[in-house]
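Taken from a larger complex, these chains appear in their original positions, while the remainder are omitted.
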Amino acid sequence: MDLLKDAMLTITEHVEEVANSLKKREINSLVKSILKAERVFVYGAGRSGLVARAFAMRLMHLGISVHAIGGIVTPSITKKDLVLLVSGSGESTSVVNTAKIAKNVGADVSLITSYPGSSVGKIADYTVTVKGRTKHKGERDFMLRQMKGEHYTLAPLGTLFEISVLVFLDSLIVELMDRLNITEDDMRVRHATIE
Amino acid sequence: MDLLKDAMLTITEHVEEVANSLKKREINSLVKSILKAERVFVYGAGRSGLVARAFAMRLMHLGISVHAIGGIVTPSITKKDLVLLVSGSGESTSVVNTAKIAKNVGADVSLITSYPGSSVGKIADYTVTVKGRTKHKGERDFMLRQMKGEHYTLAPLGTLFEISVLVFLDSLIVELMDRLNITEDDMRVRHATIE
Amino acid sequence: MDLLKDAMLTITEHVEEVANSLKKREINSLVKSILKAERVFVYGAGRSGLVARAFAMRLMHLGISVHAIGGIVTPSITKKDLVLLVSGSGESTSVVNTAKIAKNVGADVSLITSYPGSSVGKIADYTVTVKGRTKHKGERDFMLRQMKGEHYTLAPLGTLFEISVLVFLDSLIVELMDRLNITEDDMRVRHATIE
């Protein structure tokens, strides 16, 4: 239970750091690319894909034309579209391939990543940097390990990146609501009737 | 290998029977309901759901606005929409619920089923009857069982219904191509860039 | 940008509140039900479903036998299994139905919800209460609305619940790692080869 609570606070602390380290210029570019796109296509591998899809659902609630790449009724991409990718490492094979194909088509490519200098980062037109696990975190883990005499972590694998991106994207929705003058009631009307 | 080939021919024979037993009036009502709908929402449980989604992909290729219920970016349904359901028995709980909610919203409901008198059949505005396994098939199985001295079937569970519906819906696409004057090249252009 | 950051901090503040309000007894019951189950089946509607699936992926990394209800290769449920549901309201039709069927089969049912007294809450064997939006939040929103002279919210729809549950469940993974003596390296080995 102490471990559980400690893990939760490690995560919120990290998300707060992310909130404080976001770059205004990066956010503005992302918002502009979303608003000018004819349609937004989102993609990520594994849990980053779940986060991308959670964001796509909210974009739909805003009335923005959006598709999840790999979806059943996802159409072809054109140069008027935005492809928004989520990848902590920026190196997942399927994300690299998606970025390449999107660029070939002439679409805008945005990437949310911890590594803007990664393979996908080099292809993307716009990048938003969201910190994942850092040395600082490692040290904290280390102390805890010492205390408990075991090898473990308070946020295994991509957890910190994935949750930070979800909180960031859900907050970006609020920013978009404001710019598009959309209320929560407008969103509720578009919410899926049958889930 | 003989069993495999025999099973394949049992299936094609059944689909041919279905092709010969389709009712013109039922097909015309379905085609009209698809063409007049603002958007089409498809749903089915299990493998019937896979068949419904395979059809949805082709409707998208035709340029028809279509969504799979339960999808990530699937919006709310209105009375201008068509909800197209696939259910062999017409009794799957999730399909019954979907039909009820769709009717409440005032949407058109079409059902493809072996049992037009089923729970969903009673709710649906339009029904297309597609035969599943029948006594005739059972007898055929029986002879084979006798011959092999074992208990088995050449098309277990919902196989005959599911494949018959897939062949029917893919052929309906050709009918829709004709009515909408859409060529295969038009469809290719809309085909997903990245799968 | 200020709005974005404010929204992020509203979310982390809420998750911290959740971390401080979790009940030890509820957590212990959930952990026990997961560890004693032959297999765990997760389900939620919409974004709660994405959160449930993100947790399922981590349970798989722990080596626990787990399925997402509605998945392609999801088998039948028996009385030896646990059905873990995520529903803020505890009233989503598909979640209520899932809970009823699971109880009929004799499986254990756990629910993570803001409303333990809801329809699903009454069916569930174990409930973990995770706060969603409350009056306190409403007031905060109200002040902001006043300031900006507009109607909006810093966390629309189910956002606060969904993110809180994700942080909670990801932290529960750390608790489970500890109890099962599983390291991050063990988890990495089970991580999907191809995503």
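Observations on the model:
For clarity, chains are labelled A, B and C in written order, and residue numbers in each chain start from 1.
The definition used in the following text is that a contact is a pair of C-beta atoms (placed from the backbone, for glycine too) under 8 Å apart; a residue touches a chain by one contact, two chains touch by 3 or more.
Only a predicted model underlies this, so the values are computations on that prediction, with no experimental measurement involved.
Shown are 3 identical chains; the number of copies across the whole complex in this structure file is 4.
Note that only the chains that are shown with their structure count from here on.
Of all chains, the one whose CA centroid is most distant from that of chain C is B. Of all chain pairs, the one linked by the most C-beta contacts is A-C. Separating the centre of chain A from that of chain C, both taken as means of CA atoms, is a distance of 19 Å. In whole angstrom, the spacing between the mean C-alpha positions of chain A and chain B is 36.
Contact with two or more other chains is made by residues 93-94 of chain C. Across the complex, chain B is touched by residues 70, 93-94, 97, 101 of chain C. The residues of chain B lying in touch with chain A in their complex are 43, 53, 56-57, 59-60, 66-77, 97-98, 101-102, 105, 189-195. Those residues of chain C that touch chain A in the complex are listed here as 1, 3-5, 7-9, 11-12, 15-16, 18-20, 22, 24, 27-28, 45-47, 49-51, 53-54, 57-58, 61, 92-94, 148, 150-157, 159, 162-163, 166-168, 170-175, 177-178, 181, 183-184, 187-188, 191-192, 194-195.
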